[in-house]
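Yeah, one chain of the complex is gone here, protein chain that is, but the others are all in their spots.
Now for subunit A:
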Amino acid sequence: MPENLLKRFWIERYNEQNPMITFKNVSKRYPDGYIALNNVELEVESGEMVFLTGHSGAGKSTLLKLIAAIERPTSGVIAISGQNIAQLKSAAIPYLRRKIGFIFQDHKLLFDRNVFENVLLPLQISDFDNNTAMSRVRAALDKVGLLKKEKVMPITLSGGERQRLCIARAVVHRPAILIADEPTGNLDIEYARDIMAMFKSFNQVGVTILIATHDASLLDDTQHRILSLKQGKLAA
């Protein structure tokens, strides 16, 4: 079964010696000619938690999408635990994405499915057996405090609750890397701190985390590394 072979391939390629995420000379030019990233150099160690800031349009989302091969680089090398994903065949991309939990800036929730079913989706796509899947979904919902709302449709959730639903879906399959694009956008400071605490607890169990935000208040009291993007270039 090719699926198995691909999984094993990933596990074998997984190498503690390599940084979790490496960008070498990465540029991204969109089809309309706009250069969103310009010669970005970046390393994120396994188990690190890193913030990515920058003005609107600086290229934060673009950089995060490159990691999950949602966008492909125009030039340069992107490696995830030593594996160059710029050369990844499209059939292998799903297995890269399953290593990553992605919290999208525009949420990407399914509004015709309830909370539980939304969180179940990442497990369904990777052929989890039913019982394991059920208990994992409940565990993830419990972690973000949405267990009581598992039957509710996402349309009725508040902004903060939706954000937490996105987090539950991103962590339910226990990814090695968690990527969050503006996870606290539009949320008041109380909610935002709540969510940051959640990320910290994930990081404490070894998950590599990359968070894009322009919310300066989140960054004031952090000891974590902060990368700053300006016009597609990474400032020192």
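As a convention for this text, a contact is a pair of C-beta atoms (placed from the backbone, for glycine too) under 8 Å apart; a residue touches a chain by one contact, two chains touch by 3 or more; residues count from 1.
What we mean here is this: contacts and distances are computed from a predicted model.
**Q** Match the chain absent from this complex view to the correct UniProt protein name in "Branched-chain amino acid ABC transporter permease", "Arginine decarboxylase", "Cell division protein FtsX" or "NADH dehydrogenase".
**A** UniProt lists the chain that is not shown as "Cell division protein FtsX".
**Q** From the list A:N18, A:T74, A:S126 or A:N203, which touches the chain that is not on show?
**A** A:S126
**Q** Tell me which of A:I70, A:V152 or A:A176 is the one touching the absent chain.
**A** Of the candidates A:I70, A:V152 or A:A176, A:I70 is in touch with the missing chain.
**Q** List the subunit A residues touching the unshown chain?
**A** Output for subunit A: 1, 3-4, 68, 70, 91, 93-98, 100, 102, 104, 108-112, 121-122, 124-130, 169.
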